[in-house]
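Each remark here refers to the structure printed beneath this line.
Just one protein chain is left out here, and the rest sit where they should.
Entry: subunit A
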Amino acid sequence: MNSAQLVSLSIAVLAVAVVLLGLVIITGRALNRHRERRDARLSADVRPLLMELIGGDNDEELSEPLLLLAALDERVWRTLEPSAISMLGKVSGNARVALVRLLEQRGLARTASRDLSGLGAVRRAVAAHVLGLLGHAEAAFPLVRMLSDRNPEVRAAAVRALGQVGAAGAAGPIISSMAGGRVPFQLVAQALIRLGSGARPALVKALSYDDPAQRAVAVEVLGLIGAVETAKVLVRVLAGDASTDVRVRAARALGRLGTPVCLDALLHATGPGHPHAVRVEAAAALGDLGSPRAVPTLQELLADPRYQVAHNAALSLARLGGPATAALTETLTERAGTSAADHAWEALAIQDLQAGHMPRLPASPSR
């Protein structure tokens, strides 16, 4: 065979391959379309039953659709299952209870528990996600094991699921799963918030961990769940943690908790002996806390040489209103031409805008 014949043969083989590939693609698409149409048809017939179940108000109304859906042929059920699972996260009350009962009866929890030890990471992550949506308490222990899964998506799904399941005992392992950045801060914080006060002992314990990220998440969550009984512990963190980031978060948490002990600690933390970032956050947290006792300190801070400290103090005064507004007005008139007056002017203008009217003040005194 000469080279011309070889080229012709190659082109012919290539053309046949292209045609075959085209046929495979067209057939595949046609089959997919057919399958989608068939599934949509099958699902459309039983979808009203699912709505009847979720929309029912009492056990009497639920029993018939529950029986029918639980007994559905597997092929038909498969077309409805994605909607049923997705609805779990979208409804609450009786509707959710009914859905969980249906999915338990269809064996979803059993299948998901088995899939947790599956070979594919996607399968394991989906299984963790489903168990979380079901709020399946028995899944807590296997989900804790998944926190050390080799795949980051599976670890993330396990953390989320443990938060949804409400397994307070998992708070410690959830915090530990952050070590070395193996699970993102935000996910851990969200899961711990969902666990609420049940997570408090583990959070307090984490305040003494070596990893600053773990201490930071513990401080942040204690503030967000309103653990007022931990205020004194957080005051110690604000005063002396080795990490500035942790101290900043402690200031924020104390502002949220708002007890008298928090106020004293925050007033102290605005002082010049503390790191700049801590002073900035303490000035802002005093606005969150909302005590008029903070007004004299915040008014003094308006003259602070560090812009962000003075700026946050002004915003906090604007948020406090009442005597704080009077302090801003006083600073504006009595310290005219200084940076303190500028900060006061800005805060009063913001206060006006937030009240829904244009600033009534003259142009800034420094301009």
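To be clear about the criterion, a residue touches a chain if its C-beta (ideal position, glycine included) is under 8 Å from a C-beta of that chain, and two chains touch if they have at least 3 such contacts; residues count from 1.
As a working rule, contacts and distances are computed from a predicted model.
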The chain not rendered here carries, per UniProt and among "Sulfate/thiosulfate import ATP-binding protein CysA", "Transport permease protein", "Response regulatory domain-containing protein" or "Protocatechuate 3,4-dioxygenase subunit alpha", the name "Response regulatory domain-containing protein"
Only one of A:55, A:135, A:152 or A:166 touches the unshown chain, namely A:55
In the whole complex, of A:42, A:66 or A:87, the residue touching the missing chain would be A:87
Missing-chain contacts on subunit A, rising order, are 47-48, 51-52, 54-55, 57, 83, 86-87, 89-96
